[in-house]
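Chains shown are a subset, placed as in the full complex.
In this document, chain identifiers A, B and C correspond to the written order of the chains, with residue numbering beginning at 1 in each.
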Amino acid sequence: MAKTIVAVIGCGTIANNAHIPAYMANEDAEIKYFCDIRKERAEKAVLEYGCGTAVEDYRVIMEDPDVVAVSVCTPNNVHAQIAIDCMRAGKHVLCEKPAARTYKEALEMQKVQHETGQTLNIGVVNRFNKGVNIIKQMIENGELGELYHVVVSFRAHRSIPGLGGDFTTKAVAGGGALIDWGVHYLDIVMYCTGDPRPRTVTGQAYSKLGQDLRNYAYLSMWAGPPNYEGSYDVDDFVTAMIRTEGPSISVNGAWAQNIGVEETYIDFLGDKAGIRLQYGKEFTLYSAKHGALIESTPSYPNTNAFQEEIDGFIAGIHSGEKLPSHIDTVILTAQMIEAIYQSSDEGREVSLVEAGAPA
Amino acid sequence: MAKTIVAVIGCGTIANNAHIPAYMANEDAEIKYFCDIRKERAEKAVLEYGCGTAVEDYRVIMEDPDVVAVSVCTPNNVHAQIAIDCMRAGKHVLCEKPAARTYKEALEMQKVQHETGQTLNIGVVNRFNKGVNIIKQMIENGELGELYHVVVSFRAHRSIPGLGGDFTTKAVAGGGALIDWGVHYLDIVMYCTGDPRPRTVTGQAYSKLGQDLRNYAYLSMWAGPPNYEGSYDVDDFVTAMIRTEGPSISVNGAWAQNIGVEETYIDFLGDKAGIRLQYGKEFTLYSAKHGALIESTPSYPNTNAFQEEIDGFIAGIHSGEKLPSHIDTVILTAQMIEAIYQSSDEGREVSLVEAGAPA
Amino acid sequence: MAKTIVAVIGCGTIANNAHIPAYMANEDAEIKYFCDIRKERAEKAVLEYGCGTAVEDYRVIMEDPDVVAVSVCTPNNVHAQIAIDCMRAGKHVLCEKPAARTYKEALEMQKVQHETGQTLNIGVVNRFNKGVNIIKQMIENGELGELYHVVVSFRAHRSIPGLGGDFTTKAVAGGGALIDWGVHYLDIVMYCTGDPRPRTVTGQAYSKLGQDLRNYAYLSMWAGPPNYEGSYDVDDFVTAMIRTEGPSISVNGAWAQNIGVEETYIDFLGDKAGIRLQYGKEFTLYSAKHGALIESTPSYPNTNAFQEEIDGFIAGIHSGEKLPSHIDTVILTAQMIEAIYQSSDEGREVSLVEAGAPA
């Protein structure tokens, strides 16, 4: 079989840490273009990976009939535009999370996917995580009994990324801790619990600890160093309570907070058993039997979720298989995140019952 | 000065662990009656403490002009009735928490207090806790900067009290984990943050793990042993999100859950500093200075909050001083708890903005 | 800007662990020579770092007009000679600590610095340590109140370096635990407390545990292995009490002792607060507020103090800025160390009041 020709649009952290190495390791894929509006990044990738051509403008890629598929690894503000343009140009698309800055943009992307029939997967990489899939299976098997509530905690002491840069600029990123971290957590919840439709959403998002850019104390910074001339108008703390057709969900998340404890987990509360998943790590199952309380810690082979995501993307182009990362499956999360921001602005709960179902 | 004659109504756990020993240690107080509808409990107290008379009916106390003050340590369902009767009979009242089963009952108690002018304190004993008072002072001093959110967690693995008894019977207790534990946590939050008026309340309360009484696995049980013929219709898990005129508050609480980790704390999030109070224990202050993140753990003399509560009650009868445990100060908490239950029943957020201010 | 040409004289542990990597990472510096009387060491450096020329005799460096600056990383006995020769040859000098074997030698170095105007920094690298600088700032801000005493402890169970080699030979090193470790501790004390002038010094230094070279038991040895044919006539335990114009200072230090506990800290005792600095690690602040005792542990970004020392040296050559590691600032420490040895020899306290101020 001829190799599938791909292009990587946006050559920042996630491209270099995940997409590019995974394409390099996929025997059926070949990278023809590295694209970045900061051209030196694209050129550095050409040098480092020893393949492809560096371009600044993704329209070169759109117009090259050789290119079958693209990864969109840009800041959030151009996700929708590039993904839509590429689908209309006949390319299959893997777009990093979040799908877009807003629910409306995400719906537009979904619409174009439905019109064109091109693949549109979103980078909800945890859906390829082995532990997450075991949890999903346990819940489906009824091993937890009735799953009535999920506690989501993504709280860090100091983890604002790239203070003053794209990550902390709402016009670019669409939001902060919620849209950047929360999207992963809520996506895991939705995936494991069978994508229950949300009914009510209430929440408050705060932009506090990075406001005084020069006096933000921290130990290390990813996507740094800080740009003290930049802007900071995104949420660094968010709280929310969501009712769905399935379990209710409570959320507390912080990129930064004045509590020096990192608590990053999802608790699935069932009436027969419960699970605490330490985000990105192992999980523990709590149950009871024979009058005893039982704590179980499963072990399983560590697989590379990013590799599985890319391999599935390439394979799915040819097989037509719809992956769990398909745009249709993440649209509910986009709706919930938008509703949290709306609720925060309005200071009251948002009902999604009458909102109509996303297609 | 002649001793203040008191009576203890209800001779269960809280009476024996807290009220009675504190009256015994107060040089100005003398217990004349121990009252309990299970008369053997009252008689046991007479024997054990070597003073007083055992009675079954609290009307004996109401009618004895010697009695100046009473402690109400009964189940929640008779708090309002007894407190009101005693105030109308000219007695000063210290009533255990929660004030009552419902907000309506609490308002009725408050009304009678205002009419009669008798003392009506509620057993919100944390308001006499040294650490809690230091936190309150720090917040008032502005040491936390703007306090924007409070995270409340009172989650235990297995701690349902007296399964099948008064505690788990809604008609008696008015509720479960929320009304029994949550009332303390919310009271601390309200006390430390200056009693901000609640604006919106959303929540869900679940009655799950004790439903199958015989198969409830546990390691130990306070107020036990279980009564397998009894009823279980109260919440063992509750989640909520509250907006107030001050900080927002998120709540997760469990008498029992299938997550084997005990997390019982209150996090006060300010933009200059934050505090984690381990309930009933020490607290930690997180701040930043000189570019460093600083974790501070204060130590202070352990005082007996129950003793201070009783001493303050007795002294206040004579001085007329209004204590922080006065019914007026805990009525907001009663309103919030009621609103959480209402929101849970209706599946939607409850607005208290138009509800009018409690007097 | 043309690069600053430097030479490294002495290619042992401190050169390879600190100076050379820091010059390599400094974009404005270029190493032209590696010099060591054991020429194979110099040649190894040329190979390993891929630059420079290996020489045996530092006079080659003195005579090369390209060389702007040198690091002196030799044993202590030739510090003064090389530093002085290089300054007179018009080079800027960064000399490892201690400045010299004796106070007299250090004064001579200072004199030549003043005459030539060339830079002479000493490798008191803790002055570039982030935590040390925060402590200094706290003390200057008055956060400790009156600082009345400092407890210095640098006691290890077994840490004699290079038994039988340069480190344990007085004619080469000038002393043992005091001059090698104590110099760092005393320098931190002087730096943080504003370089108070010493008034009285009493001390005793003992050379005990390494005396019987072959029977010295140990777990590991840096700058080893032992040379059983070598000499051992330096202090492995030292105790001292110093009065200054500021706080008094008590010192206990051991390269080796028959107490199996490592205690390496500096306690700053103030009447408002105190600090324990764990040498090379974090520090803890002890204070009191609101009637509570408070223990605070700051965190801050780890910076590479050696890199800052080298970067500051190179930058200072051009800017003329006087660094905190300037010879003028460490001369008091040299005086104190000399006085401890003198006091030990004479068995009585040494007064420095009449000694006159070092320039």
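Quick notes
By definition in this document, a contact is a pair of C-beta atoms (placed from the backbone, for glycine too) under 8 Å apart; a residue touches a chain by one contact, two chains touch by 3 or more.
This is a predicted model, so every value here is computed, not measured.
The complex is a homo-oligomer: every protein chain shares one sequence, and counting across the whole structure file gives 4 copies, of which 3 are shown.
Here, only the chains that are shown with their structure count from here on.
Chains that touch both subunit B and subunit C are the following: A.
The busiest chain interface, judged by C-beta pairs in contact, is A-B. Copies subunit A and subunit B of the same sequence differ by a rotation of 180 degrees once their CA atoms are superposed, given in steps of 5. Centroids built from CA atoms put subunit C at 60 Å from subunit B. Subunit A and subunit B, compared by their mean Cα positions, are separated by 42 Å.
Centroid to centroid, with C-alpha atoms defining each point, subunit A and subunit C lie 51 Å apart. Residue positions of subunit A touching 2 or more other chains: 217-219, 260. Put simply, subunit B touches subunit C in their complex at residues 130-131, 134, 137-138, 285, 289-301.
Chain contact summary for the complex, subunit B toward subunit A: residues 144, 146, 148-149, 151, 157-158, 199-200, 202-204, 206, 208-209, 211, 215, 217-219, 237, 239-241, 243, 248, 250, 252, 257-261, 267, 269-274, 276, 284, 286-289, 291-293, 295, 347-349, 351. Of all residues in subunit C, only 299-302 touch subunit A in the complex they form.
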